[in-house]
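Data block below; observations after.
All protein chains but one are shown at their positions in the complex.
Labels for the chains are A and B, by order of writing; each one numbers its residues from 1.
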Amino acid sequence: MIREPLIFEISDKGKRAFAFPKLDVPAKYDVLGGLPVREDIPDFPQVSEVEVVRHFTRLSQANYCVDIGFYPLGSCTMKYNPKVNEKAASLAGFVSSHPLAPPDLVQGNLEVLKRIADYLCEIAGMDAFTLQPSAGAQGELTGMMLIRACLEERGDARKIVLIPDSAHGTNPSSAHLCGYRVQEVKSNQAGTVDLEDLARNMTDDVAALMLTNPNTLGVFEWDIKIIAEIVHAKGGFLYMDGANMNALTGICRPGDAGVDVIHINLHKTFSTPHGGGGPGAGPVGVKKALEPYLPIPMIEKRGEQYALNFDRPRTIGRVRSFYGNFLVAVRALAYMLTLGPEGIKEIAEIAVLNSNYIRKSLEKDYHLKYDSPTLHECVFSDKIQKENGISNIDIAKRLIDYGVHPPTMSFPLIVHGALMIEPTETESKRDLDIFIDAMKKIAQEAKENPEILKSAPHQSYVRRLDETAAARNPVLKWEREKKS
Amino acid sequence: MSYISLSDQDKKEMLDRIGVSSPEELFCCIPEDIRLKKGLNLPAAMPEPELLRHFEALASKNIYPKYLSFLGAGSYVHFIPTVVDYLSSRGEFVTPYTPYQPEVSQGTLQVVFEYQTLICQLTGMDIANASLYDGASASAEAVLMAHRLNGKAKVLAARTLHPQYRETIGTYTKNLAVTVEEVGFGGNGEINLQELAKRLDKDVSAVILQSPNFLGIIEDLKKIGELAHNHQALFIVAVAEAASLGILEAPGKLGADIVCGEAQSFGLAPSFGGPYLGFMGCMKDFLRQLPGRIAGQTKDVDGNRGFVLTLSTREQHIRREKATSNICTNQALCALRATIFLETLGLLGLKEMALQNIQKANYAADRLARVKGIKRKFAGKFFNEFVLEFPKDLQKVNDDLKQKGVVGGLALGRFYPELKNCGLFCVTEVHQKEEIDRLASLVEEALR
Partner (left out) sequence: MYPQDFYYTKDHEWVQVKGDQALVGITEFAQKQLGDVVYIELPAVGTQLDVHQTIGSIESVKAVSEVFSPISGEVVDVNSELNNSPELVNQDPHGKGWILRLKVKNKADVNSLMKATEYEKFLEGLEH
């Protein structure tokens, strides 16, 4: 296998990969006079086009990806990324639109944004959506700001946000970024929100409860209506983290269950690709009470025309430039139209089927902390394997040798040594069985040959990497070695 | 059409193993009264040929691509080498997850490492992160970072910082203990140095400005940096037009402590505003307060070089409410495009692109300033954008131009009431001489 160097290591003077047309205007002498012109960009790459193409093609082959195989990553919803969505998003009419173009020249774009917002309202049971937030975390922050703006306008500024102990890390950090103090609500034996603890913590100084439903254990918060009542009774808002929406599409709408504001991850539920870490999109949906505060501009339909409305005096303002990750929205719209209402319902049905199939198949091999029914994901732990000194990290790294990406491990914090598995609805039975088989073999290896797990992975582009050294002595960019 | 991969037989076997007769039974834990009783009210499923026709029709409702346009203002049109689309559309780049399992993500991680290096080279910073959402949110993150670093509560922001960046900073700081005050611009389009000097006091956490600024003018970063540092304030430089870094001195060499901004010019089409590419870098003492993901170099058990996400304890998934930021998903694929773009253009290409921008923009500015009634509003030096003042309402001129297939400069009145009748024009290497000449003659006609 060719180990591909850094581009700086193959760069050399005089190589070019792109040519510009000759300057066709008369060159102004001394056009740079008085400007702080840089002498050079030391060590900036100079390579040929062939070198660029080989460089990135080789690097791409060092990546695992959905197009290669299964990612059982809980709460990430690594479903198949349809290629027709890529085609739709590459149309020149979309791609070459300037965001400040006069609205009458970009009616297609405005229609995309309005329609996807309307469809999200229908799917989530909400009254209005904004597509501006660029990711789930930014959606959470936006949601918190909407709540805060509404409460402040009512003269009822509150200081606390409640978050279950099973929540994703973005929840407390988003609440904190909005100036709120975070208080934890405990989960009960079933893995759901402890209603007594919630009631105890729910005071009139609490602005909101941030709830993930189904939660990070894959368990549906079946008391959600009671939860909503407890929160509303004291004048607070129910925020839903929609990261796990894949279990609910067409089955249950958060808006019908008392949720006031929700964010959806288009790069999860709506199949837009993860791209190795973005771009995603985190549209936020609200009920009428919070609608006036949505970021500007809102996209509206007036007769047959679409328009941008900036005249919204109670808006929280902007959370980023322009309108959000527009091309991501195009992909998600294409997905919704490809599936139609039956297909959208089938997402949840099969996601839940696939997950329960895995759960049933592995429940004797791995410890399941909670035996509540789970929907689209389930969380095992390394408890059984720990008896042989094996931790979830070792299991994860060994899975790589079996050709599968490891499951989520960093959370939820309430399960020590967690292995959070979410297959999504697009996996075939064959791929599920390969995964199940690998997990069973690994459970066996944990008993008979733990060393092979501890030293895994063995067959990857690189083997286990020293993350301690990386953090102790950070080397965060390439630099030319200084000759002594 | 759905993307399910189960046959009828598969479903049967799986349901059998679980011990239920239909997927319906698996939803028993959801209370009846919140179950949807009818189907979603959405358009019927469209098979691929129909879907593509539908989207082609949608896309062609945008007639903007048919127009010759001179819009900039935070979104720039540059030539994008074919290899950028070609390479960045590989499934191995588009469909992987965030590289939390580095052994199977070396492609993504090495690209991020190269991207970080390039940003540092261009900005003169010691360290850069793996990307943020866009220039506006990057500026907001930079302001919050400064506040975390020195605990001071006041930020002075240039009025010539992109209006949307200022709005975003306002939204982010509204609920926190940071206040942002504006410093105006002078007759030459640069930040008003006297006003800045007067407003700098011991309570100022940072000064943030944009260069080239929203009005197109290149600021004297060295002088401003010195002023800021004399008052123990951090100096944040925001760059909205990253292409300018191909020729202008690195802000890091001119005193910047943090450089942030928008790298959309590096390989991303205007895309109606997104996805874009926020970037951020800082000097090494500030490393622990830098938000966002960072890739670092290390070795594996066999001694081979590899890359990992590192210093994760700054981030939300570990530090939770005490994190440097809440950012999780960022803009990795856009950073890949930028990396391919920069490595393809290379040193010579980047320089040439920047030079052509300056030459063509200067040609356009001179040509248009010769039109009767129009004058350059600001005398300062610019990169590829400049402001022209018109003798009458710019809107009427623009309407006229639009009728003739041209989108003129951005009318500034709605952002800067003091600049009504002014338009911001952007000219890049993509504009041909004939097109610039055409703009000039049409403007001439419109003013007659």
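As a working rule, a contact is a pair of C-beta atoms (placed from the backbone, for glycine too) under 8 Å apart; a residue touches a chain by one contact, two chains touch by 3 or more.
As the structure is a computational prediction, the values presented were derived from the model and not from experiment.
In terms of the touch definition stated at the top, the absent chain reaches A, B within the entire complex. When the whole complex is considered, the residue among A:Asp24, A:Asp67 or A:Glu467 that touches the unshown chain is A:Glu467.
When the full complex is taken into account, the listed residue touching the unshown chain is B:Ile318, out of B:Ala44, B:Val301, B:Ile318 or B:Ala379. Contact between chain A and the absent chain runs through residues 410, 416, 467-468, 470-472. Touch with the hidden chain on the side of chain B covers residues 288, 312-313, 318-319.
Note that only the chains that are shown with their structure count from here on.
Centroids of chain A and chain B (each the mean of its C-alpha atoms) stand 20 Å apart.
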